[in-house]
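Yeah, one chain of the complex is gone here, protein chain that is, but the others are all in their spots.
To keep things simple, chains are lettered A and B as they appear, and every chain counts its residues starting from 1.
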Amino acid sequence: MATVEIPKEQKAEVPSFSSPATDKPTTITLRIARSNPSEGTLTKFDEFKIPVQKWTTVLEAILYVKQNFDHSVAVRYSCRQASCGSCGMKINGKPSLACYTKISELDSNIITVEPMNNFPIIRDLTVDFKQLFSTHKKMKPFVISEESEITSGTKESIQTPKDLEKFLQFSYCIKCGLCNSACPTMSTDSSFIGPQGLTQAYRYVADNRDKGTKERLKIVDQSHGIWRCHFAGSCSHVCPKGVDPAMAIQMLRGYLLGFGK
Amino acid sequence: MRESIIMKIHYGTALGAVALVAVHILFRMTQKFSDSLQYQNVLANYHFLPYALMLEVVLVLLAVHGFNGLRVILLELKQGVAYERVINYGSIAAMAILIAYGSRTILMAGMGI
Partner (left out) sequence: MAERLSNREGIKGMANPTRYGIERVAYWLQRLSGLGLLAYLIGHIYETSTIVNGKIAWDKMLALTETPQGHIILTIVIGMCVFHTGNGIRLMISESGKGLGKPGQPEYPYKASSLNYKQRLCIWVSIALAALAMMYGAAVLFGD
């Protein structure tokens, strides 16, 4: 595939998607970052002209490239409906889910897709989630309770709708990693727990069935823990599920400062 | 020292510094600005014991708050056991040096040396 570098300074036109479904699709330029760290290749951009319609998502555009131009583009995806969190990537400079971002929302006919920042690149758009998963595990993401074993006489854990509401939104995390990619602290601090881990720590601290608050607070109360968050809010800005990691982190901090209960 | 204790100190010094720096600035407004910077007027401030003590407290609060903030920024920029140790002790040293140098000024000016 011959590639032509379009200078970044070139003003990207806003394509018109006002034509009805039966009309001809619009054409946009999709720039995909290509790299293979295992072979030591530096990142370069391949460009493809893609026909899109009003509802075409970035993921569909990438899969169109794979089907018609270059099947070697490495991209991770699964559910195509913002449930699995697999297709996180940087789209026009902002971390987003490719399946959840429509081309028409981006107001540009040049779409640049790159791998998410702050995650090691495996190839092209695919990144390594090892650190996210290991940090998540460190937060002990399970209910800690002496009564977790079912024996005779065990009763169910009582949880009112009000109790559930205190942590429910934080349990909707799909581990897409967009928050970690957007976080300014994670740009430089490789030891920082990250918004995802801290949010999950709070999810369990706020759960009335959990008795492991002290353990979790000890884990997050370290020099590269919760105190390296400065409420820039970028994590909440990019979260596709409304988890609002920034809220969870500040509320967890309130616990540590003695304000929470 | 646990990070939560350090951050409580950071917040405490911030609140204290806000109040006392406001007093420090308002003192400059008791006269015309250029007059308030004249040698005799400044010296008179140092001879006034409550104000001199307040300056000492401001110095300590701001040195702690400022260098702890710098420590946080530097710790986020690079990680490593040796580097972090250098930053932590270096920040404490910098605080101590600044407080010592500023206290020297307050003491000497206050005692008329």
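Structural remarks
By definition in this document, a residue touches a chain if its C-beta (ideal position, glycine included) is under 8 Å from a C-beta of that chain, and two chains touch if they have at least 3 such contacts.
As the structure is a prediction and not an experimental result, all values here were calculated from the model.
Touch with the chain omitted from the figure is made, among B:Val23, B:Val86 or B:Met108, by B:Met108. In the complete complex, the residue from A:Thr27, A:Ser78, A:Ser145 or A:Ser190 that touches the missing chain is A:Ser190.
Think of the hidden chain as still there; on chain A it touches residues 37, 93-94, 115-121, 127, 165-170, 172, 182, 184-188, 190, 206, 230-234, 236-244, 246-248, 250-251, 253-255, 257, 259-260.
Residues touching the missing chain, restricted to chain B, are 11, 14-15, 18, 21, 32-34, 37, 39, 42-43, 46, 59, 62-63, 66-67, 69-70, 73, 76-77, 98, 101-102, 104-105, 108-109, 113 (touch as defined at the top).
Rule of thumb we're sticking to: only the chains that are shown with their structure count from here on.
Here chain A touches chain B in the complex through residues 185, 188-192, 221-225, 227-228, 256-257, going by the rule given at the top.
Here chain B touches chain A in the complex through residues 2-4, 6-8, 72, 75-79, 84, going by the rule given at the top.
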